[in-house]
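One protein chain omitted, others in place.
Up next is chain A:
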Amino acid sequence: MGIFDDFFMRALIGGIGFALVTGPLGCFIVWRRMAYFGDTMAHSALLGVALSFVFNLNLMVGVIAVALMVSFALMILEKRQSLSADALLGILSHSTLALGLVIVSLMTSVRIDLMALLFGDILAVTTADIQMVYGLGAVVLGILIWFWRPLIAATVNVELAQAENMKPQRTRFILMVLLALLIAIAMKIVGILLITALLIIPAATARRFAATPEIMAVLASILGVVAVIGGLYGSLYYDTPSGPSIVVAALVIFLISLVPKNLFGPKNKVAEAPHD
């Protein structure tokens, strides 16, 4: 019996693949203060699912298309400067979620597991899902690595990047597309309400221990993987929902990282904090 035959192993493998991608992408979300933006795109995924059923589209295609449309709508609305960016995000975030819920409830012909969409159903991950996670995940990571220098340059200083021909306007577009792809991947793993948590918490945890952007990105991936493993075993042991358990595990790691390095004082060498 191969490891793919066991539902728990499939969940672990799928979750780890997902966490590897959220690390570096999550760093950009944190650096560029795009947390609410990411949340809005994630919430629009439910509308994407609903519209996929209405128009009989592939689920992934529908989710990616709607997420991109929402982010473009945001860009256009921001340019008009009629409302502040966070007010616009609030409107789009919750109205797309609500619209999705309404459309799903109107469809009597199909039954959709709403809880699985909102909070993920990682234990139901199939071998095909794993292939999708690793295939799309490799594409996302590949694009990130390929455009790494211009992405960092545009994040550090837009004008400098523009003056030295790094095409910073392209980087925001790239990040939006990658985020849309990740959301499509994430639906099965943690669900659309918890995607942003796995983007932000490992990256925020990694910040304290990282000296360069590259180290922070790798560390965020590793911490994400630890959270997935910890969360899944935790959910197995305590019989808790798997998606939220992964986020709770990430939170626990984050809280541990907040403990001051010299909490136990220099006189008590034995109890020295494990990290440093």
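What we mean here is this: a residue touches a chain if its C-beta (ideal position, glycine included) is under 8 Å from a C-beta of that chain, and two chains touch if they have at least 3 such contacts; residues count from 1.
To be clear about the criterion, contacts and distances are computed from a predicted model.
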### Query
Going by UniProt, what is the name of the one chain that was not included in the view, given "Acyl carrier protein", "Nitrite reductase (NAD(P)H) small subunit", "ABC transporter permease" or "Zinc transport system ATP-binding protein"?
"Zinc transport system ATP-binding protein"
### Task
Kindly state which of the options A:R33, A:K79 or A:R111 is in contact with the chain not pictured.
A:R33
## Note on the structure
From A:T96, A:T155 or A:S235, the answer for touching the chain not displayed is A:T155
### Query
Of A:V139, A:A210, A:V226 or A:V252, which one is in contact with the hidden chain?
A:A210
### Task
List the residues of chain A that touch the chain left out of this view.
30-31, 33, 149-150, 152-153, 155-157, 159-166, 203-204, 207, 210-213, 215-216
